[in-house]
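Excluded from the complex is one protein chain; the other protein chains are retained at their positions.
Naming follows writing order (A, B and C), and every chain is counted from residue 1.
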Amino acid sequence: MSQETMRKRTIQNKSRKGMSVTDILLVGVLLAAGAVLKFFVGAFFTAGMKPNFIIAMYCLAILLIRPRLYEALIIGILAGVISQFFPGTPYLNLISEPVGAVVMYFLMQVPIRMEIGKITFKPVFATFIATLCSGFSFLGTLYLLFYAGANVSAMPVAVFLGIILGTATINSVIVEVLYVPVKLALGRKVTNDPVQ
Amino acid sequence: MISIRNLSYRYNKKAPLVLDNISLEIGRGEFVALVGQNGAGKTTLLKQLNGLLKPSSGSVTINGLDTATVKTSELACHIGFLFQNPDHQIFCGTVYDEIRFGLVNTRRQQELIDGRIRRIAGLLGLEGMLDRNPFTLSKGERQRVALASVLALETEILVLDEPTTGQDYKECVEIMEIVKSLNQQGKTIIMVSHDMEVVVDYCERTIVLHNGRVLEDDDTGIVLRKTESLGMAGLEPPQIIQLAQRFGPLFQDVISPEDMARAIISCAVPGGVRA
Amino acid sequence: MKQMLEYVHGNSLIHRLNPLTKLIFAVVTCVACFIGSNHLFLLGILLFTIIIAGASGILGRAAGVYKALFILGLFLMLFQLLFTPQGRILFYILPGVPVTDIGLGFSSLLMLRMMAALAPLSLMLMLTPMNELLTAMTHNLKVPYRYAFAVVTALRFIPAFSREMDQIMQAQRSRGHETDTRNPIKKIRVIIPMCIPLLISSVRKVETMAISLETRGFCTGPRSCRKKLGFTLFDILAIILVMAALPVSIIIG
Partner (left out) sequence: MIRFNDVSFSYENSDEMAVRNINAHIGRGEFVGIIGPSGAGKSTLLSMINGVIPHFYKGDFYGEVLVCGRDTVESTCGKLSHHVGSVFQDPESQIVSTVVEDEIAFGLENFNIPAGEIEARLAEALRMAGIEHLRHESTAALSGGQKQRVTIAAAIALRPEILVLDEPTSQLDPRGSRQVFTTLRQLNREYGITIIIVEQKVMLLSEFCSRLMVMEKGRIIMDGPTRSVLEHNDRLLELGINCPRIVTLTKLLKNASLWSGGYPVDVDEAETVVRGIMEGTHDQYQEPELSIQ
């Protein structure tokens, strides 16, 4: 067939309403994988230096999807809801995970390039801070709920500080390691700078 | 080489038997097909061979090592195991590192490793891809990377769980020819397959598994004629054997189209059919 | 994944309640637990959840949840006990670490509150089929369907991914991978051959799933529902009963 008879067709992109179906499924699948990793791989670690895979997974999701602010918030809420399905993780996650997700979103907006050679360290940095924020908001809500009005000294924050810092460190390493392979498997281009 | 005695297995005490009193001897250099329906216990039996699962009763010995007491990582030096889904094992940033992973685990000498990786890659047609990221490769290529990483361990026994699923015919033949040449070099091959044509083309011995029991165990040509057992296991004989059986004892030993054509020519031509 | 809260099939009166009733039960009792600072009240709520579990015939399965909550609560209690020096010293658990009456009272309250606040939610999830919960969320509470669907998808994949995780760990062990190390830095290196394959094979499913949904009209417009969930008289009674916990908790303080 000759070139002249070929006509190129273009499709008008509908205005984007919320996350695409693919993005929503990606969040769901990553959170499911996070729950499974928490169960299987978490067992290798002792308390203190233990990764929190749910936080790691929504950080990864935000890195991959690049959502808008309210979409990041929704990703956080979804992570909080999933956490409710495991006994022992109280309602508190419904507050702490959205906080972590929103922090992650804002850190991705910071226009600073953090590269050494070809490797970007923004995922590490952002995950570290997001995990810290999530951890502290969890702790803050816990204190608020359990100690409000009680005339008793609370457990010192320092006890938890170590745990939160350890979790943040290990989470940031895990997200850094997972980011590139997952992005490649999704068939998305790897760019050096996460801010496009 | 491989000796399985009265092997029974259940996942836990309340669960039904997945493997029910299996006894098998597999000798050096054999090429064995393990066939049966999904859920017949094929993969469970394979996993007994390298100690991923331990017998509930009975014993499995590989080269004199009892799988119940030897660690899987130690058995990995004797028995190479290729899982069905290559994505379940690939994790490295390059194909080279992926092939190298098992070698480092089994503590091979460092200077031998590089040469061996390049040789294995050459065998599987992966030379040009050693620096590529495996996650950007096609499914067929990833399957070959997974096979390479298992072959690199140069074990005497090779266990393959459906190595050809999801591949086109050309890729399937390529992989099977490599496996065949390894068998000719003296390696023992045990393979699960649903493709009866692959079984008939490559495997000398076929074991039919059904509900955790060995239903048939004999030369491939003989087993694939046992229509009743195959039917029970949800399998059908290859087309040529099905066809040959319609003619009673006339084409008794026929396996390939070539055999069949020769047999037909020899009976048809003297009968005076126009040539 | 035994730790997961999965629906336990049954046909009791409680199973048949509207999911919203059960949700109200979970939220209201939780709120009441934080308002009411009384050991007996919290114990009462805890007992009430156990009665519900028994009445719906899932006591056996729920026992595991109670056990998990108890261990967590005990941990919390012991911890708090160590850091409450106020009050009269009862005895010493460790030399120099006293246990006081206020400490004991408060830390046991903490434990009971934690258990009583969480048990209803766990029970609710075990007594409500996922698709009913989804319908109630989207039709009655107007949660956008796509987001409710994401949650359901995640939960549905957990058992499947657990099986895959098993396969992955076995595949790596077959290649001589060993997982026993005490060094925390090495631990990260040990888990990577397990984490990456699980994530890769899970995200590879996303594309097919998305296409499969697109070709079945997912989120193309308003959505109908095959089963209507009604409120029965029993629902209304149950809601009144549960709501009663609130004023009681406020009176007790």
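Just so we're on the same page, a residue touches a chain if its C-beta (ideal position, glycine included) is under 8 Å from a C-beta of that chain, and two chains touch if they have at least 3 such contacts.
Every value quoted in this text rests on a predicted model; they were computed, and no experiment measured them.
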>> Given that one chain is not shown, what are the shown chains it touches?
In response: A, B, C
> Which residue among C:Arg16, C:Lys67 or C:Arg223 touches the omitted chain?
Replying inline: C:Arg223
> At which residues does chain C meet the chain that is not included here?
Replying inline: 129-131, 149, 152-153, 156, 159-160, 205, 208-228
>> For chain A, which positions touch the chain that isn't shown here?
In response: 1, 5-11, 189
> Touching the missing chain, which residues of chain B?
Replying inline: 37-39, 138-140, 165-171, 173, 194, 196-197, 234-236, 238-240, 242-243, 246-247, 256-258, 260-261, 264-265, 267-269, 271-275
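Operating definition for what follows: only the chains that are shown with their structure count from here on.
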>> B-C versus A-C: which interface comes out with more C-beta contact pairs?
In response: A-C
> Roughly how many whole angstrom separate the Cα centroids of chain A and chain B?
Replying inline: 42
> Per the centroid of Cα atoms for each chain, what is the distance between chain A and chain C, given in Å?
Replying inline: 21
> What are the residue numbers in chain C that touch two or more other chains?
Replying inline: 164, 192, 195-196, 200, 204
> Could you say which residues in chain B touch two or more other chains, in rising order?
Replying inline: 91, 135
>> Touching residues of chain C toward chain A in the complex: what are they?
In response: 1, 3-5, 30, 34, 37, 65, 68-69, 72, 79-80, 83-86, 102-103, 106, 110, 113-114, 117-118, 121-122, 125, 144, 146-147, 149-158, 161-162, 164-165, 169, 179, 184, 187-188, 190-192, 194-196, 198-200, 202-207, 209-210, 213-214, 218-219
>> With touch defined as at the start, can you tell me which chain A residues reach chain C in the complex?
In response: 18-22, 24-33, 35-37, 39-41, 44-45, 49, 74, 77-78, 81-82, 84-88, 90-91, 145-146, 149-156, 159, 170, 173-174, 177-178, 181-182, 185-187
> For chain A, which residues count as touching chain B in their complex?
Replying inline: 180-181, 184-185
